[in-house]
Each structure stands twice: as C-alpha cells, then as structure tokens.
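Every protein chain but one is kept in place in this view of the complex.
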Amino acid sequence: MTAALEIVSLIKTFAVKSAFGRQTGTVRAVDDVSFKVAPGEVYGLAGESGSGKSTIARMVMGLTAPDAGDIRIDGRSILGQADRAQVQMVWQNPGASLNPRRTVGQSIRVPLVAHGKPLGRVAELLDMVQLPRGFADRYPHELSGGQKQRVAIARALAVEPRLLVLDEPTSALDVSVQAKVIALLEELGATLGLTYLFISHDLSLMRNFAQRVGILYRGRVVETGPTAQVFETPQHDYTRLLLASVPVISAEEEAMRPKIPLINGELPTAEDLMALRDKERNQA
Amino acid sequence: MTTAPLSTSWQSWYRFSRNPAAVIGAAIVILCVLAAIFAPLITPFPEHAGSFVDFRNRHQPPSLTHLFGTDNVGRDNFTRVIFGLRVSLALAFVVLIIAVPLGTIMGLLAGYFGGWTEIVIMRLTDIALAIPPLVMALAVASVAEPSLFNAMIAIAALWWTWHTRLIFSITRQIRSQEYIEAAETLGASKAHILFREILPNCVSAIAVKTSLDAGFVILIGASLSFLGLGIQPPTADLGTMVADGAEYLPDFWWESMLPAAAILFVALGFNLLGDGLRDMFDVEDVK
Partner (left out) sequence: MTLLSVEDLSVSFSTYGRTTEVLHGVSLSIPEGAQMALVGESGSGKSVTMKAIMGLLPIPPARITGGRILFEGRDLLTMPERDRLALRGTAMSMVFQDPMSSLNPVWTVGDQLRTILKYADRRLGRARDRRARQARVLEVLAQVRMREPERVAASFPIMLSGGMRQRVLIAMALLSEPRLLIADEPGTALDVTTQAQILKLLKDLVTDRKLALLMITHNLGVVRETSAYTYVMHHGRIVEQGETAALFARPQQQYTRDLIAAVPRLTGAPR
C-alpha cells in the first residue's frame, strides 16, 4: 500500500549568521531524514529545539524548499509544487495563526474561497469541531485558547485534506483543554480518514496519540518504531535521556523511565551525552 | 506596541471617553466640520464670503453684529472665517483622499513583495520625502498659476510618501506573522492577503496618522495662501486673511489674529483627536 506521506533523504541546511549578519557557517537543520507514514496513521516526530522537526513540517507544507531529497504524497512527489489541497497544517499558537482582525467565519472562508468551495461549509465545519455556529461572527480574542485551536482545525479541514501536519497543536493550551482537543483530533481522524504528522516535544502526549514515532536529534532520526516499543525499550541514548527527563505524575511512569547516570550531580545535557557516547565508541 | 482590535469597540471607546484631551479634540473637529458644511446657514452674512464691499463698515472691532469684527473692505470676519474653514477642510480632504489610499497601496506592495518592488517604491519615497512641501508648492505655482487646486496637487504629490513609509514598516512586521503564513498555505490569493489580511491590521495606524495629517495639511495650506500661492481673493481663506490683516496690526488686530486663532483651533482639534486615537489603540496586554 502506498504511504500517505513519504520523506526520502531530506536535507536542509541553513546559514549561520553572526550578530552583524555575516555568515559564519552552516547548520544542517535536517540531515538525511527518511520515514513513511501509512494512510490513516498518526506518526509522531519528537524532539527538542534544533531537532529539525519544525523544519520538516514546513517543507512538507511547501513553506521551505529542501536542499536535497524528496517528499511524496500518495507516491507523487510534491517538490516545487506544494499540494495545498491534500496537506494542511495546524500551528502551535492559535492566537498567532488566526488573524486578530478577522472574524472566525472570515478566517474559515479563506481556504473555501481560495479553492472554490461553497461558503456554506463554514457552519458545517464549526459543527465538526463542536463549536456553536454563532461563533462565526466572533473575533479570535473573544474565544478561549481551546476554542481558537478548534477554529484553526476547522479551517485546516475546509479543503478536505488527506494529511494534516500538527505542529505542537496543544502546547499552548491548558492540560484539561489539551485532552479535549486531542480527543477531537482522534475522532476527526477516524471519521474523515485523516493521516496525521504529529510534531511535539511532549513525550507523554506522544505516547497516547501517535502510533509510530521518530525521535529527532540535531536533524537526524536517531530512533524510530511503534511508540509503545520505543518508549518501553529505548535503544538510543538520546531517547533514553529524553524519557528520563519527562516530569511524570505516577510511580508506574517513574518506574518505566530509564536511569541515566548523573554528571557533576546533574543530568547530562544532550550534547554531553552524545559527546560521551562518541568518546566511548571511539575507545571501543 | 500592540494595537487593540477595532472590534472591542465599546472597550476602546470607553478608553477614548476617559481621555479629556481626546474628547475635546473630537468635539473641535466635529464642530468645525459641521460649521464648514452648514456655513451658508449658520453665518450671519453669507454674501460677505465672496466679493462684497461696504466701505462705511470697514475695520469695525468685534461687536454683537460682527462677532469677529470687519475687515478692510467691510466684510464680516466671522462669516469669512467660517467659509475659510470650509476651504481648509476641503483642502485637507482632497489631499488626504488622494494621498492616503495611494500611500497605503504603495506601502503594502513594497512591504509584502520586497525585492525590486520594495527598492523602487522606497527609493522613490526617499526622494519625495527630501522635498519640502512648501518648496514644491512654490515650484508648482511658478510653473502653473497659483490656485487652490494646484496647491492641493503639489501637496498630495508628496504627501502619499509618508503613508507609504508607515504602511511599509507595519506590513513588514505583519508579513512574518503566523496568520499570514497560514493564509498563504490555505491558498489565499496575493490580493486577499494584502487587502483582507494585512490591511485590517493597519487601519488603526492609518486612522491616527490621517487625523494628525489633517492638522498639518491645513497648516501648510494656510501657509501657502499666506504667501499668496494658494487660493486667490476674493474667496475667503484663513491664510489670506492672516496675510491681509497683518498690515493692520496692532490697531485692527482682529483681522489677522482671529483667523490665525481659527487655524490654531482646527489644527489643535485634529492633533488632539489623533493623539486620542493613538492612546485608544495602544494597549498593553493585560494578563
């Protein structure tokens, strides 16, 4: 079966600028990344800042062009021609992704007008995200964070995409609201047959939402596999460090976390850990 | 600076009404505009606004019949001041109705597209901004005949550049916002993004600047007619009245001082209104 989304050897390099704007070097934000997402699946990309996860999301959306590699939707390459009808995105901060000067209805109408769909769909879309139809006349600042994010989801679904890129969709929300929004996404995914590329730094959330996960560190996928397996038996040191760092609320979770030896009384940073690893490998 | 959305109207206007200077400014502007519109109806001697002479009545000091006194040919000053206001406001209106939309569109295009569009528009703006409006009007007057119309064209031809600069910087800021990126990925056309996504965010800045500009344009218009480059007699005009009346200072002070006070009054009104609007739109996030 063709993968809904396939990333093949993707590379993206950025220039590093000094404080005065002169280029001092380059950094590989995405360093030869490959993975496949099956139709209807939720694939998670987990990583910290600088891991390249947001850059990958932007390349899938066509907001940035990769330097090398390919991105395929249903087997068809979308390089140079982003498929905005098949792939849509939900950003992290709904306060920033919705125009504060436009009503909810106006914001949802933007993709409908752009793709020639009937404007009556606004009401239908609001129903889908469980918001009252009257919200179409409200402005974003009149809505709570969770409500705004639902509007963003409705807007993304307006063109009936097959794949949704979710870039930290609940990180800016309270935990109780987060649970409801994730539940909504799960329901919509099942009803509409959506495939999700779910980007998050929140591993606990990843565990409960993503079926397969890729752990990113400095532009490389260091480990990948079914979420339960990766979390219960992590192979790579960085995965182990990430899992050990998550603040958890129960004894069971604490028991499953890997134990990392402390350096100078504290947990090592990722850099330290990787440096240590390389040193050990060189010595071996 | 974060600007409040125009939709929180009642909250914004509440803030506005709490600001005495703003309310005074608004009142002055409304008063002047109404007076200008209804000039023939509210002035005691509307026929004095044009050519009229009554040499027996010249240089009369302010009295109950002639609130502002009479001028050197016997015309009622108060009437002429009101009609002069009409001219000043009309001048401001025409100049701004040309300059603001033109400047705004140029600023949007330069700010959003960048590259050569930006370079061409902004360098043109730089050149225009280097020319003082009065000097431009002088140049125009020396080539064409001095008239109100030509003065308006001269000022408008340079004025749009101020707005270009303002809208350019706002557009640049907004261009990198997430909701613009969202609109692009949703497939919105460029026109939609410029006029439906970016422009609404500029409206508050435009309102403030236009208000302040009105005061400035009126002053420039009055200066031009003071120098004899603007409207020609016998039409009533505040600047001309100040110039003509200046000969008779300090004995017949009302002929020069009262029109000058009227200029001050209306310019002050627009400035206070503009400041009040700016204060109204300037919000700090209250968490």
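Going by the order they are written in, the chains are A and B; count residues from 1 in each one.
Definition applied: a residue touches a chain if its C-beta (ideal position, glycine included) is under 8 Å from a C-beta of that chain, and two chains touch if they have at least 3 such contacts.
Since this is a predicted model, take the numbers as computed values, not measurements.
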item: Neighbouring shown chains of the undisplayed chain, as defined at the top; value: A, B
item: Touch criterion as defined above, residue of A:R28, A:R72, A:H236 or A:R257 at the omitted chain; value: A:R257
item: Footprint left on chain B by the chain that the document does not show; value: 10-11, 14-15, 286-287
item: Absent-chain interface as seen on chain A, which is shown; value: 19, 48-49, 145, 174-176, 178-179, 182, 201-205, 207-209, 227-228, 231, 241-250, 252-253, 256-257, 264-267, 269-270
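The rule we apply is simple: only the chains that are shown with their structure count from here on.
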item: Between chain A and chain B, centroid-to-centroid distance (C-alpha), Å; value: 50
item: Residue ranges of chain A in contact with chain B within the complex; value: 61-63, 82, 84-85, 88-89, 91, 93, 96-102, 106, 110-111, 113-115, 139, 141-142, 152, 155, 158-159
item: Parts of chain B lying in touch with chain A, wherever the complex brings them together; value: 5-8, 177-179, 181-189, 192, 196-197, 200-201, 203
